[in-house]
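Yeah, one chain of the complex is gone here, protein chain that is, but the others are all in their spots.
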Amino acid sequence: MSGEPLLEVKNISTSFFSHLGEIQAVRGVSFYLNRGDVLGIVGESGSGKSVTALSIMGLIEKPGKIKQGEIIFNGEDLMKKSQREMCELRGNEISMIFQDPMTSLNPVYRIENQMVEVIRYHNRNLSRKKAVAQAVEMLRLVKIPEPEKQIKSYPHEFSGGMRQRVMIATALSSNPGLLIADEPTTALDVTIQAQILDLMNDLRARINASIILITHDLGVIAEVCSRIIVMYGGTIMEAGNERDIFYNPQNPYTVGLHQSIPSNLAISEKRLVPIRGTPPNLMYPPKGCPFSPRCSYTMRICLEEAAPTIRLSDTHISVCWLLHENAPKINGYSKGKIVDRYKTPSGS
Amino acid sequence: MRNYFFRRFIQSLFTIFLIATVTFFMMRSIPGGPFTRERPVPDEIMRALNAKYNLDAPLIVQYFDYMKSLLTFNLGPSFSRVGVSVNKLIGLGFPATAKIGFLAVLLIILVGIPVGIVSALKQNRPVDYFVMFMATLGVTIPNFVIATLYIYLFAGKLGWVPSFGLRTPWAYIGPILALSGYSLSFVARLTRSSMLEVLRQDYIRTARANGLKELSVIGKHAMRNALIPVITYLGPTIALLMTGSFVIERIFAIPGIGRYFVESVSSRDYTVIMGVTVLYASFYVLMIYLVDVLYAMIDPRIRFDKEIP
Partner (left out) sequence: MPSEADYFGFVSKEESQNLETLEKSLTYWQDAWRRLKKHKLAMAGLAGVISTILFAVLGPFFSRFSYSDQILDYARTPPRLDIYEVADDYYVFLTKDYNLLRVSEKGEILERIFDTNKDLERKAYTYFDARRGLEIELDFSYNLLPGKEADYNFTLVANGGDPITEATKTVFNRTYPFGSDSIGRSILVRVMYGARISLIVAFVASLANLLIGAVYGSIAGYEGGRTDILMMRFVDILNSIPLLIYVILIMVLVGNRGLWTMIIALGSVYWVTMARLVRGQVLSLKGQEFVLAARALGVKKRSIISRHLIPNTIGPIIISMTMMIPRAIFTEAFLSFIGLGVSAPMASWGTLTEDALSALLSFPYQLFFPSMAIAITMLSFNFLGDGLRDALDPRLRKG
């Protein structure tokens, strides 16, 4: 199963049109995801990772709009699908769970009601009784104790971790091919975080789903992802597998991320180095590289022109002028070939 | 839960008791008795009157007597209308008041809520702007202005409806519109803003991400949450509308309770003022109680062990 692409995102741009102007949240993002893989998207808040996910789900609401690009899922372009067809797809073939489990469940309905509604919506022939049985089964799968009893609870009677388990159970109840998890552990305690990540890893193997895991936490990514995308300012900065991103980062932003994370032993420097400055204002994105105002190696061209996509290996690309053959040589950064930025790299 | 309802009910009864007590002593502390007239009444007659209405007894005795008769729903005799009991007066006025009030409530629920929802779903479109414009006018223009303009236009200039009374079905339109105008607009605005607030919630995004149809997202998941503040507002409002508006009843010359109340205020008819106040307040308190009950049934997050959040 593994190896063939399940999802291909080609050069999508999504903007929000506020009365103050256009906020270009995502600007030309391309990536792919193979069946059975876990793709991590990492970046600070406002880097466009969540908007990318919502674009895939077709959940960009006014005043937002996907301006361009293709989203190929299972060989079909989701951008061409009607709202109705997307409804069929959502929660059925692509599911999504969100950051804050405390607010992501409807407070006025019982867990049972909410799960059964989703299950029966995607499988209309199922009797209510069987749907309840399936919901209980899913709750058991996500390790909720006494699921027969707990299913009668209201969301406020559950802890954050429990609610996130319910969210996962609901999302997986229809055996989706793709699960998008948007910061699923950010709002949880550290110990619960580990449990939820374990659970997701475990379930992926069991039901053979692919996962896109969105997070700002490199540590979370390291534990579960086979491929990693680093985003900044609405664009992709670097993409590669775990080894590429953690042991051979080839983008000043990725390096900066590593250095600003405590207890990261992969980087030899002991002192924490914060990235100075603030993320760009996406209403007026910088002309060149979005990271240029904060970068330690800003060249004139970085301010003028968007950086090229540079291939470093079969698995590894980086979007940075520093890797251009004409750029000065900096210790730790290698050179590579410019590739078409909209073409998805093959293999993983 | 049942325990909670019971406790709230006892509380409501206690509130009514307090209201009756406070009203009683407020009325009795007004300088001048009910029989103080421009022309002094001879002492003898005054004494006889006071004796007849038990006004010569010590205040505390009068208070207990009044409370006792309240328990049997007997509001006593009217002072200014000889031989008419307060119960009788209320019985005379209540049907007209309640009819108008009920229709106004119906209009608010059947028009205000749907209009608010449509406005929220069509946010920043012409429909929304129109509805919000009308609703803003509705909450800012006082009802007596609406009522008088209505009479001037439709009864006076155009002559389509009678300008007073309730003799034809057409005559109901003006009082109902004027009575419900503010609340109707307020409910539309409240429903809209509450709906918009709810539509931004994470669980709505979850429902959409789970592929549920808009009908279910709006009709099931958003609606129930959005209506919680609306119900909170509607409870006391229904009580107020059902007990009528002094102004509307005056402008349209409707023989309702409100009119008797205003008359009794100017003639210092204590028992009528007290009776109507206690009746209004009881109705109001009971409606708030009902809202609390309904609220607890709609929103499972209400904690029953403690009402103060």
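In this document, chain identifiers A and B correspond to the written order of the chains, with residue numbering beginning at 1 in each.
Just so we're on the same page, a contact is a pair of C-beta atoms (placed from the backbone, for glycine too) under 8 Å apart; a residue touches a chain by one contact, two chains touch by 3 or more.
The model shown is predicted, which means the values in this text are computed figures rather than measured ones.
From the options A:38, A:144, A:295 or A:312, the residue with contact to the chain not on display is A:295. Taking the complete complex into account, B:246 is the one of B:79, B:94 or B:246 that touches the chain left out. In the full complex, the hidden chain is touched by subunit B at residues 12, 15, 18-19, 23, 26-27, 29-31, 123-124, 136-137, 139-142, 144-145, 148-149, 151-152, 156, 192-193, 196-197, 236, 239-240, 243, 246-247, 250-251, 262, 265-266, 268, 273, 277, 280-281, 284-285, 288, 307-308. Summarising the interface, subunit A meets the missing chain with residues 277-278, 280-281, 284, 286, 292-295, 297-304, 321, 324, 326-328.
The working rule: only the chains that are shown with their structure count from here on.
Averaged C-alpha coordinates give centres for subunit A and subunit B that are 53 Å from one another. Residue ranges on subunit B touching subunit A, taken from their complex, read 201-203, 205-213, 216, 220-221, 224-225, 298-301. Taken in their complex, subunit A has these residues touching subunit B: 57, 59, 86-92, 95-98, 100, 103-109, 117-118, 121-122, 154, 156, 167, 170-171.
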